[in-house]
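I have placed the structure first, in the form of structure tokens, so that the comments after it can refer back to it.
Left out: one protein chain. Kept in place: all the others.
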Amino acid sequence: MAGASEGTGSDRADVDLPKPGVRIPRWALAVILLVAVVAIMSVVFGGNAAQAALRGVAVGSIYVLGASGLSLTYGIKKFANFAHGDLMTVGAYVAFTLNVAAGQHILAGVVFAILAVALLGIFLELSIFRRLEGRAPVAALIASVGVSLVLQNVLAAIFTGNVQYLNVGVPRDVPIGGTGLSFNFVKDGVALAVSAGFVIFLHVMLSRTTLGKAMRACADDLDLARTSGINTRNVILWTWVIAGSFAAVAGVLLAIIVNVYPLLGFFVLLFIFAAVIVGGIGSPYGAMLGGLIIGVVQELSKFIFVSMQQAGLIEGGAEYGPVGAFLVMIAVLLFMPQGLMGVRRHAMGGRVLARRVRRRTEGA
Amino acid sequence: MPPILEVRDIVKTFGGIRAVDGCTLSVAPQTITGLIGPNGAGKSTLFNVIVGLFAAEEGEVHFDGQRIDGLPPFRIVRNGLIKTFQIPRELRNLTVLENLMVAAPPMAGERLHELLLRPGQVRREEEAVIKRAEDVLETVGLRELRDEYARNLSGGQKKLLEIARALMAKPRMMLLDEPVAGVNPTLAQRILGVIEELRASGLTFFLVEHDMDVVMKRCSWIIVMHQGRRLVEGLPEAIKADPRVIESYLGV
Partner (left out) sequence: MADVFQSMILQLAGFLVPATILAILALGLNLQWGHTGLFNAGVAAFVGVGAYTFGMFATGKYSNPGVSWYHWGPDRPIDMIAAALVAMAVAGIFGLLVAAPTLRLRADYLAIATLALAEIVRLVLKNERRFTGGDQSLAFIPRPFEAFVPGNIGWASDGLFIFIVAGVALGVVVVLEYVTRAPWGRDLRAIREDEEAAIALGKDAFRLKLTAFAIGCAIMGLAGALLASFNRVLVPDLFVPASTFTAYVVVILGGSGNNRGVVLGAYLFYVFGWSTQQVRGYLPPDWSLRLDFINQIVVGVLLILVILFRPEGVLPEKKYVPRSPRAE
């Protein structure tokens, strides 16, 4: 039966694709738009807007790490992992244990955090998520909510719910000469550099290595990958390892920049979802772009809301930072559900389509 | 008699591929008309367009004199045109009886204000529908499975359920997408027998089937689709011998 039918029309929402032709890719348009907005705001509101955008990039770099990891599991396991933020928190606490309790250098903390979360990811897959593979994706989502509850509270039970700090000296912001903007080279710069490094690593892995290609094949069509000879079980486990590692590093970065407490990761979960959705489910590159966009949008909207607060229009100001990012996410969900770089699947499915294309060009 | 179903110049595209490429055809009332063609000819897509599950880019669909393209699927069903799914889509966690009752034409009990204001009427209609559902189940031979969860049915039983369900909607025409594919011969004969009886009592059937025996024996008229359009149509003998038809099947 495989491939023989014409497809019975599932998921009507993405049936109609845009007309073919030469177009600037969506994501490039979005970046251009964002840069334009920042430029306009800087002109209108002055340097503070640009500073906000810069902060947004720094914040966004953490989202990039979180979102690319989430996007990997979302793409392969086809469910929204609500425990991803808590994986980050676990990473933060492992680093904390090594850094503060055991007095080691933070880098040792990072290494152990990566190990711990990767193992945790494998454990979760083997014990829970593998068993839910045949079920509706909501089942895995709910299970991940349970996992989230457990992780948060185990950490709280062990470490208490109090806020803790890592033993890392963080210097003050450093002005970037001439532009009137300031940048904290250690705090934000390290975050940016680390994210960039991981992004490059992910890109190289996905495009050059066998594992990366296998991961892409599995995300595209798990059954086809399996019948093509790929060991999908192992690929899935490796996906959790990589996603977990990214989450761990993101968690440690968050711990350095903010602090350590049980809800650390959960609070950024919605932003990371926003990043993945804006960037497009199924595209790690989209998630990376989405992370930066969400970070910048968050800081810019914080800026706008503070201005509105000062103008007396509303009472809340910086607290409304999330609102801008969430509104953008909701808008994307409603009007462009495949995101900026997401894979668009239509009712007929890629395989049947490919076969027909071959027939058309070959002999008819 | 005027055709009960008319399809005019329907075009349906999926990402650059024209699955249905300017298709025009019509079906005469009270017939069993077959729709055949090689894989990828656009048959299932056309069915989905006709019942409103897909929106065509161009063209019109007329049912019983009324234009139905652009209408939402539920309205088309209420007008008397219903389609079964090739792979049965039973409502798994509902019983067989409930599956049928869902398909019944709009009842008072489906509207909240009637539920609250006219409970007697609601109950009467419910009982009438239960009775009719049981009759339909009797006709297709699923009566004993009335209270079984649909997920527990065998493949062949699910096929029967698919047809029984569509019948509940009191249709005047049914589009059947491979009604006997993968069904054992005895059951297939029973299904086809039911179809023939229903046709005699006024229903029109338009069916897609790959089993040429079934098509040739049971259909009074056959339409052949190829690459998204109507290639040829005619009596079964004529179609069987038509070189264009043979070529279209071989060329794929």
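As written, the chains take the letters A and B, and residue 1 is the first residue of each chain.
We take it that a residue touches a chain if its C-beta (ideal position, glycine included) is under 8 Å from a C-beta of that chain, and two chains touch if they have at least 3 such contacts.
Because the structure is predicted, anything quoted here is derived from the model rather than measured.
Q: Per the definition of touch given earlier, which of A:36, A:101, A:119 or A:138 contacts the omitted chain?
A: A:138
Q: Check each of B:131, B:217 or B:244 against the chain that is not shown and name the one that touches it.
A: Final answer for the missing-chain contact: B:131.
Q: Using the touch definition up top, pick the residue from B:105, B:155 or B:193 that touches the left-out chain.
A: The single option touching the absent chain is B:105.
Q: Tell me, which residues in chain A touch the chain that this view leaves out?
A: Touching the missing chain: residues 9-13, 79-80, 128, 131-132, 135-139, 141-143, 145-150, 152-154, 156-157, 160-161, 270, 273-274, 277, 314-316, 319-320, 322-323, 326-327, 329-330, 333-334, 337.
Q: When the complex is taken as a whole, what residues of chain B touch the one chain not shown?
A: Listed in rising order, the touching residues are 51, 53, 72-74, 77-78, 82-83, 85, 89-95, 97-98, 101-103, 105-107, 109-112, 115, 122, 126-128, 130-131, 134, 146-147, 149, 165-166, 169.
The rule we apply is simple: only the chains that are shown with their structure count from here on.
Q: Please tell me the distance, in whole Å, between the geometric centres of chain A and chain B computed from their C-alpha atoms.
A: 44
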